[in-house]
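Notes for the one structure printed next.
The other protein chains are all here in position, but one chain of the complex has been omitted.
Chain nomenclature is as follows: A and B, assigned in order of appearance, with residue numbering initiated at 1 for each chain independently.
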Amino acid sequence: MARRQSKRKTIIVSIVAWMIGLLLFFPIFWTMVAAFKTESDAYSLPQNFLTTPWTLENFGIVQERSDYFRYVFNTTVIVVLSTLLGLLFAIPAAWSMAFAPTSESRSKLSGWNWLAIVLGALSVCFLGLYFTDWKPSNALLGIALLLIFVVPASLWAWSLNTHNSLLWMLSTKMMPPAGALIPIYLIFNRNGLVFRDWGWVNLSEYNLIDSFWGMVPLMTLLNLPIIIWMLFTYFKEIPVGILEAARMDGASLWNELFRILTPMALPGIASTCLLNIILAWNEAFWSLNLTNKYAAPLSFFISEYSSPEGQFWAKLSAASIMAIAPILVVGWFSQKQLVRGLTFGAVK
Amino acid sequence: MGTIALNRVRKAFGDAVIIPGADLEIRNGEFVVFVGPSGCGKSTLLRLIAGLEDTTSGHISIDDKDVTDVPPAGRELAMVFQSYALYPHMSVRSNIAFPLKMAKMPQSEIDAKVNHAARTLNLNDYLDRKPGQLSGGQRQRVAIGRAIVRNPKAFLFDEPLSNLDAALRVNMRIFIMQLHKDLGSTSIYVTHDQVEAMTMADRIVVLNKGNIEQVGSPLELYNHPNSLFVAGFIGSPKMNFVEDNSIGVRPEHLQTSDKKGDWAGTVKLTENLGSDTFLHVDGGQLGMITVRASGESTLKPGDRIWLTPEKGRLHRFDANGKAIRK
Partner (left out) sequence: MATRQAQVLGKWALAPSVAVLAAWSFIPLALTIYFAFLRYNLQDPDNTGWAGFSNFYYFFKDPYFTKNLINTVLLVAGTIVTTVVGGTLLALLLDQPFWGRGIVRLLMISPFFIMPTVSALVWKNLIMHPVFGLFAGIQRYFGSHTPLDWFGKVPLLSVGIVVSWQWLPYASLILLTALQSLDEEQKDAAAMDGAPPLSYFRYIVLPHLARAITVVILIETIFLLNTFAEIKVAGIGGIAGNLTYLVFSQLNDATDVGMAAAGGLVAVVLANIVSVFLVRLVGKNLEA
């Protein structure tokens, strides 16, 4: 501010701002307070701060009863691995969009052509299934029909130019998880669509439900659009001249990506990881539906305390605090990353 | 060997044609300068030769081998960028060593070459610093070092001195010329500064809106410009054009007299540089004429003056801007 503002205005603004800040933070504060009370005390209203016996017992009980640290471990594993996996896919993809962009579609077919092809493939599948009373006579036929639809659709997605490609990736995030739940469940599940006894090979031992092998790729896919977008905005800030110098110096693509680009983009990559950690940590839909015991993350841990029978507010509060504390602190330090990541670079 | 040939090279970005068609032969060991106003396509032409851009049509050959479809790494050329393009996370030593590492040279050889380059360029004290800790001139030398170690077929310079201050620019200019003399390699140098062009080049290529207007030695371009454009571009201050752009004469080729001469005029403004005086003369029907006089000239605004062009120093141009040779 070039001009000093009046003392009076500053005071009024301070009061209003602090009031609003405290108000917004209040639910969290209230929970923190309740976590340190004994169970019986947590109910009593009005709360008497001075005479309540403060205690740490709730935290202990929560850990004992539901092994908080195991959930933290699970969450950490899922979050870290999915972030790394995401980077593996996203760095080349973001490089491609930032440094080798295309403005026209990569294929000679127009958008309407593709729509016709995909709808045509869909109709073929429809008719094929219709005549078998909608039950494919064997699994191979089912897979073939699936591919007839999925392959042209995928080729269409690949042919998009850079701008549309980015928008398409964004739109995959808009897919209602409700719609995908059943197929994913059936694909992941033992004796479902994929992991069963095929005759020539028996996969029914394998199960992606409630397993890291299922949750990690899933988390990666959920957040891949955001990772790619965010890396893309950071990569665009790197002067292309340096990469050109590397090309003139004889660097292959691998060298260009990992000896030159990645070291230079390290702050951007770190920011992206930070944002991804926050998003993956708080993810609830898939965590609640696809895990149970072995790979269950903190979202699941909390849902165990939501059953209506038995009031145990103090323990609930303690469990809540234990679940949210790490990410809250991380979040405080990553405001900038949040802004850039969740506006896809539109605001920096 | 480092001969480069361009054959009907054309470059267009969609509907925008940057270079309609360029033919050029560069001989081994030559120092060729691409010069022209902003947007004339000189950098684009350089990047086409480097392989950083694709030709829309036409062929580029190096040493009689067609390299039109060969990526930059395969053309054995080295480029010095305007912004130096040093790798910020690597030390000076690693920067210079990088191309050799990419060529999978044994480490001992790499070290030898890097040390040699560092000695040539006076970088021995900075080998372990990062580019961010160096001054502009030092960074420029590192960029040159990175180019030299590869023993390329030719050096490509993309306005390398534009980001340096005036004094440093003069020093670096001399430095590059000396380097060229010592190494003897073919060099292509892009600049918009015609002083750099005139002092450094064996041959100058003048570009205008993507077209090669004229190719020749500096003196050839100075004495026998092919067109209005080249005549006006080479030489500072600019050549005077009178009688509807059909006659041109350079400020330094006009004799002054306070009694008689071919053209009459009134001095409007004088610029005294100490070594020379530039007189801006209102020639009435002829328009404004710039004349170079000695530094001791005592002429003042308002004085009457007569100008006579020196013999053989008049340039005539036809209606299309082309020079008419006698």
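The rule is short, and it goes like this: a contact is a pair of C-beta atoms (placed from the backbone, for glycine too) under 8 Å apart; a residue touches a chain by one contact, two chains touch by 3 or more.
In this text, all values refer to a predicted model and were calculated from it rather than measured experimentally.
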{"item": "Residue among A:W158, A:F258 or A:Y294 that touches the chain left out of view", "value": "A:W158"}
{"item": "Candidates A:L224, A:I260, A:C273 or A:A296 - the one touching the absent chain", "value": "A:L224"}
{"item": "Residue in contact with the excluded chain [from A:N58, A:N74 or A:T233]", "value": "A:T233"}
{"item": "From A:V62, A:A90 or A:I242, residue that would touch the chain that is not displayed", "value": "A:A90"}
{"item": "Residues of chain B (touch criterion as defined above) contacting the omitted chain", "value": "13, 51-54, 71"}
{"item": "Contact set of chain A toward the excluded chain (per top definition)", "value": "1-3, 5, 9-10, 13-14, 16-18, 20-22, 24-25, 27-28, 30-31, 34, 42-43, 45-46, 89-90, 92-93, 95-97, 99-102, 106, 122, 125, 129-130, 133-135, 146, 149-150, 153-154, 157-158, 162-163, 165-167, 169-184, 186-187, 193, 221, 224-225, 228, 232-233, 236, 253, 278, 281-282, 284-285, 288-289, 298-299, 302-303, 305-306, 308, 311, 313, 316-317, 320, 323-324, 327-328, 330-332, 335, 338-339, 342-348"}
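In the analysis below, only the chains that are shown with their structure count from here on.
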{"item": "Interfacial residue positions of chain B with respect to chain A in the complex", "value": "50-52, 71-73, 77-79, 81, 83, 85-89, 98-99, 102-103, 146, 150"}
{"item": "For the chain A and chain B complex, residues of the former touching the latter", "value": "239, 241-242, 244-252, 255, 260, 263-264"}
